[in-house]
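Omission of a single protein chain aside, the complex is shown with its protein chains in their original locations.
Chain lettering (A, B and C) follows the sequence in which the chains are written, and residue indices restart at 1 in each chain.
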Amino acid sequence: MTARIQSATVERHRHLMVPLVLIVVLLIVAALRGPSLFTRDGIGGAIIVVTPLILASLALTPIALVGRGGVDLSVGPLLGFINCTLVKWLVENGWTNPVAVVAYVVAAGIVYHCIIAAIILYARVSPIIVTLSGFLVLVGVNLVVLDRPSGSAPEWMDGWGYGTSIFSPVAIILLVMIALWFLFTRSSFFQQIRLTGADERMAFANGVNSVAARFGAHIVAGIYTAIAALTYTALIASGDPTQGTTYTLAAITALVLGGTSLGGGTGGGLGSILGAISMYLISYALSTFDFGSIAGFVTSLSTGLILMISLLINSVMNFRSGRAYD
Amino acid sequence: MTDSTTRPESPSAAQGERHRIAISRSILLGVALLLLVSVVGTLLVPGFASYANIRSMLLLAAFLGLASLGQTLCAMLGGIDMSIPYVIGSSNIILAGLFNWGVSPILACLIVLLGGTVIGLLNGLLTFRSQSQALIMTLGMGFAVVGACQIVTSIGSAYAGNVLGEVPPWLRNLSSVAGTTLGLPLPPVVIVWFAIAALLMTVMAKTLFGRSFYAVGGNRRAAARVLISEFRVWVVAYVISGAMSAVTGMVLLGFSGGGFVGVGDPYLFTTVAAVVIGGTSLLGGWGGYGATIVGVLVLTVLTSLLVGLGLSYAMQQAVFGLLIVPMVTLYARSPHIRTQI
Amino acid sequence: MQDAKEIVTVRDVRKRFGETVALDGLTVTIRPGEVHAIVGENGSGKSTLAKILSGVLNADSGEVKVLGETPLDPIQARKIGVATIFQEVLVADNLTIVDNLFAGTDTLWRRGRSPADARRQSREMLLRFTGLDLDPDMPVRNLPLSVRQWIVIARALLCNPKVLILDESSAALDLEATAKLHVEIRKLRDAGCCIVIVTHRIAELIRITDRATVLRDGKTVGELVGKEITEANLLALMSPKRSLQEIRPETRNPARIAAGETALSGSRIGVRVGAAPFDFTLRSGEILGVTGLDGQGQSHFLRVAAGILPPFSGRIAAAEGGAERPISSLAEASDHGIVYVSGDRAREGIFPNLSIFENFAIALYRSCFGQFGWIRNGPVDALYQKERQRLAIRAGRASNRITSLSGGNQQKVLIARALAAEPKVIVLDDPARGVDLQTKRDLYIQLKAFTAGGGAVIYLSSEIEEFFDFADRVMVFRNGSLFRTLSGTEIAEHALLAAMFGHTDDIEPLVSKLEEAS
Partner (left out) sequence: AGLDELLPEHQKAYEGLDKNQPTGASLLRDFKPRHGPPWTIGYASSYAGNTWRAASMDRLMKVLLPQAQQAGLIKDVIVKQSDLKDAVQIQQMRQLVDQGVDAIFLCCSNVTALNQTIKYAYDKGVPVFSYSGYVTAPEAISVSANYVDGGYQIAKAIAEKIKGKGNVLLVSGIAGLASSDSFDSGAKKALAEYPGIKLIGTVQGQWTDQVAQVEVQKFLATHPEQLDAIVLQSPSENGVLQALLQSGRPMVPISIAGEAGATCYWRQHPDWVDAGFYVWPPGDELYIVWNMMLRTLQGQGPKIQSVIRPVLKFTYDDVKAALPEDCKIDDPNWIEPPAEAWFPKALADDMVLRPADPMTWKSAN
C-alpha cells in the first residue's frame, strides 16, 4: 500500500525530474567553466537577471493550470507595457512613491488580465487566441507610450540592478513572491483552479465556481507579471518598449522546461521556477565558451538542442501518464 | 461555424455537398471584411486600387499564403508549427549560400526543399508523442536549425546571417514585383500559389487523405478505428509545413535578391493570425486552407491599407490584434459549457 | 411555499436547442421517499430534464421547483441539495481519485474537510463499493470505466443529497455492482430523500422503482405506479406505434448455425498475463454473446477478436474459403471483413466535428475510392439512405452535426456504418449502452437479419437480459479467461449469474441474496 502511495507521489512529481537534472548538469558546467558564478557577485548578478524571468513564468503557471490549453502569449508585452508606463506616466510625472508605484503596476496587471479572462469566458474564444491578440495590441501600444528606450526608474530603485549582494532588494522580492506562491498553492482557491483546468465540464457540473477560478488564475497571473515588470525595470533602470516582448517565448519555454504541459493537467510553480533558472544557466553556461565571431549562432543552435532534448526526455518519461491508448 | 439544427428530412436535402458541414460562415465574414477593407483603402489611399498596388499585394499575400499553408494543416490537428519563420530564414540564406558556392540552381533548390522536408519530418516525429508541447518543440527546432545554417553559411564568409550574391534571373523573376508570367505583368509565384491552393483544397475536400485531417482533428481514437493513422496524418502535416516553409524561403530570396536570416521573422505570429482570422481553430477539427487564404488576403490588404495610411509596423500589429478577437467571436466561439455536459 | 408532499415540481417546461425541441411542455412531480423513474426513447428529453433539475441547463419556459427553489446553476443546485450523476461519466483523468471524489465540496475560500480525512473516506468508500483498496492519490486515468462510474456515484452520495438524480448510471455497471447501487438507493430512499432514475434497463427498473414517468418527444405521456410498471406498459406508452409483438425478434434456430462454417476462430488465446489460454470458434450465422463481471477480461478479448489489440498469446484467425488468415491488426481484420462497433461512442465512435453523413461515410471511403481516389457522394449516399431507413435513424439533414443527435441515434449511425461495410463478422462492444428499448429491438432485428444472411456477430453486454431470446451462445469470462460457454436454453438468468460468479453448480443462494439485496 505505502509503495502504491510512493509511486503515486513520485508520479505526481515526475515532471520535475528533467529540469532538476538539467540544472545540476548546467551547474557542473558552470562550476568547471565559469566558477565566478558561485561568488557573491556572481549569485547577486544571477538573481537580478533571472528574477523577472522566474516571476514571468510563474505568471504563466496558473493560466496553464486553469485549462483550455491556456498559454499567455502576451506576458512579455504586458511586462513591457508596465515597464514603459511606469517610467513614462509615473516617474516622469514625479509619482515615485513606492506604495503608489507598486499599487499602479499590480493594478495594471490585474486589470489587463481581468479583461483577458472576461473575453475568454464570455466571448468563449480560446486563451491562446485571445492572448495572441493581446500580444499584438500591446506590442503596438508600448511603442506609442515610449517610442525609444529612455526614462529612468524611480530613484528608490537606484542600485537594485547593481547586484553585488545576494540579499538585494530584488532577491527579497523574489523570495517573498515565491513564498506567496506556495501559500497560494496550499489554498482551496488553487484547488478550484486545478479542478477547473483538469476538466472544466466536470468542475462546472459539480458546482465548482469555474468562472471565479479562471478570473482568480488570471488575477494571480496579473500580479506576478506586474512584479516581474517591476524587477525588470530595476534591472535596466529605465523604460524599454521592445525588450519586454522577448520575455514571452523565454517564459513559455521556462514553463514547459519545468514540466508544465500546455495541454493542462501536469505541472506547477516549482517546475516553472526550475525551468526559468535552467534557462538562465543555459545562457550562462554557453557564454562561458568563446566561439569567436559565430558565438551567436552556436548559442542559438545549442539552446534549440537543449530545449528539444529536455522536452524529449520529459515526454518519454511522462509517456505512461500521457494520452492513454487503448 | 456550423449549421447544427435539426429539421425534418426534405427530399432534396440529402445530396452532394450538403453532406459536409459548411465553414462558409467564417469565409463569408472574411470575404465581407476583405471587401470592406478594400473599399476603405480605395477611398482613403490614392492609387490603392491601382494595378501596381494590387499586384504587389498579391505578391506579399502569396508569400504569407505559402508560409501559412503548413500552419493551417497543423492547426487542423490541434498542433502548431513555430519553426516556420526559422526554416524560412534558414532556407533563404542556405540557398543563397549554395548559389555562391556555384551549385547549379535547380540542384540547390532541391537540396533546400529536401532540407525543409527533413526538418518537417523531425518536427512531426518529435512532437507526436507530446503534442501539447509542439509549440516549444518546434520552436527549439527553429533555433537549432537557424543556428546551424548560419554556422554553415559563415564558413569562408564574414556575412553569416546575411548572404549576398548572384540570384539566378529566373528566380528573381519568379517572385519580384516586376516579374512576369508568360509576358503577363504578374509575378509567377502568385500563379504558383493559386495552383498549390487549388490542388490542396480539392485534395482536402475530395480525398480520404484530405478528410483524414478532419477525422483526426475531431476524434483521434475514432479515426484509428476507421483505419486512419493519426501518426501518419500528424507527421505529414509537419512535413508539408517544413517543405512549404523552405519554398517560402526560396521565393523570398528571389524577391529580395539576397539571403537574410531574419527574412522569416515577420511570419512567426502572422501565420497563426492568418490561420485564426480565416477561421481554423487552433484546437483542431475545423477550418481549412480556403479559410486561411481569406485570412491571408484580409491581413495583406489591411497591411497595405495601414501602410498607406502611414501607420507604423507596431500600429499595424495592434490593429491585427484588435481584429482577431471579434472575428473569432463571430464564428469560432466554442460552445457554451452548459451545452457540453 | 411548495406542497409539502412534493419535493420536485416540474410544470409545463420547455427547452430547445437551436431548432431541436428537447422538452415540450414537460410536467413531472416527485414526492419524498420515492424512487422515481424517468423513461423514454432516446432523445425524448430525459437527460435534458436531469440537467435542468441540476441547474446545468435552464428551462426556456415553465416552472421548475426543487424544495421550493429553482436551481439556476450547479452551485445553487448543490446548495438546495440536488446531487446528479450525469449520463456521461464526468471525471478528470489527470486528477487523483480523492480530487475527483471531493470536487465541488470546497468553496472558493474554505476547504470542506482536511486532506487526511478525505483520503481515508475515499479509500473506505471505494473499498465498500468496488471491493478494491485503491490509493487515493492515484490518477483516475488508468482506472476501468466501472470504477470511474463508482467514483462519480460516491461523489454524489458524499454531499448527502435530498434529491439524487441518476442518469443511466448503471449503464456502465455490471450486475453485482448494480445490486450494490440499489442497496445504496434504498438506504437513501428510506432516509426520506427522493431519487430520480433514468434508465433503459427495464429489468432493473421494474425491480427498484416505485413510480415511473414516461416521456415522449419531450412531453409526459403517462405515469405508472408500483405494479403497473411492466415492460409491456412501458413500451406501449413509449412507442404506441408498434405493438410488443412485432418487435420481438424471431427465435433462433440451432440447426442453421450448426451448419454454418467457421467465420472466426482463436486458439490458445491468452488476453493477459497469467490468464489461462482458451480456444473459441465463431460460426457464420451465429450470434455469440460475451459477458462477465467487470474486469474479467471480456472487453479485452473483444478488442483482440476485432484486431484492435494483438492477443497476449495464441492466435486469432479468420476463415476464408477454408484457408485460415491470421489476424493481428485492425487493418487485417477489416481486410477479412471484421468490423468493430464501440459502445463508448464519445471516446472512440463519433467525429463530433463532422456531419451525420460523413460520420457514416468516412469508414467507407477507403474501400470505395482508396486513399487518394476521388470521393463521389452518389454511391455512399445511396448506402446512407438505405441504412437510415433500415435502422430507422431519427436524423435531421444529413449535413447536421452528429452531436445534434441523441445518444441512441448516434449509436445507430455507427452501427449503420458497420453494416454498410458488408462485413462477415461484426464485433459489438456493449452497443446498447444507454440505448432505449425500441432501438435495442431494432438493433436485435438487424443483427438477426445480418446473421440470417450468413454473417456472424460477437456481442458484448453486461446486461444479461440482452442475451435472452437473442444470443445463440454466450461466453462468460472470469479471471481473464473463458470460464464457461452457455448455449441454447442454458442462456437464462440463473445459469449466467452462476457462471459470472464462478459457480458451476446450482446457485439459488447467491441469486436469492442478490434478489433481496435489490
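Here is the rule we use: contacts are C-beta pairs under 8 Å (C-beta built on N, C-alpha and C of every residue); 3 or more make two chains touch, one makes a residue touch a chain.
This structure is a prediction, so every number in the text was calculated from the model and none was measured.
Contacts of the undrawn chain with the visible chains, over the full complex, involve A, B. Among the residues A:237, A:255 or A:277, only A:237 touches the chain that is left out of the figure. In the complete complex, the residue from B:38, B:53, B:245 or B:271 that touches the missing chain is B:53.
One chain of the complex is left out; on chain A, the residues touching it are 34, 36-37, 39, 41-42, 45-46, 49, 52-53, 143, 147-152, 159, 161-164, 232, 235-238, 240-243, 246, 280, 283-284, 287-288, 290-293, 295-297, 299-300. Across the interface with the omitted chain, chain B contributes residues 45-48, 50, 52-53, 55-57, 60, 158-162, 164-166, 176-178, 255-263, 304, 307-308, 310, 312-313.
Going forward, only the chains that are shown with their structure count from here on.
The interface with the greater number of C-beta contacts, when A-C is set against B-C, is B-C.
Once the centre of each chain is set as its mean CA position, chain A and chain B turn out to be 30 Å apart. Put simply, the C-alpha centre of chain B and that of chain C have 44 angstrom between them.
Those residues of chain B in touch with two or more other chains are numbered 221, 338, 341. Within chain C, the positions touching two or more other chains are listed as 56, 86, 90, 308.
Of all residues in chain C, only 54, 56, 74-75, 77-78, 84, 86, 90-96, 99-100, 103-104, 106-111, 133, 135, 137-139, 141-142, 155, 303, 308-309 touch chain A in the complex they form.
Across the interface of their complex, chain B is touched by residues 69, 71, 119, 123-126, 128-130, 132-144, 200-201, 204-205, 210, 249, 252-253, 256-257, 261-264, 293-294, 296-308, 311-312, 314-316, 318-319, 322, 326 of chain A. Those residues of chain B whose C-beta lies close enough to touch chain C in the complex are 2-10, 13-22, 203, 206-209, 211, 214-215, 217-219, 221-228, 285-286, 338-339, 341.
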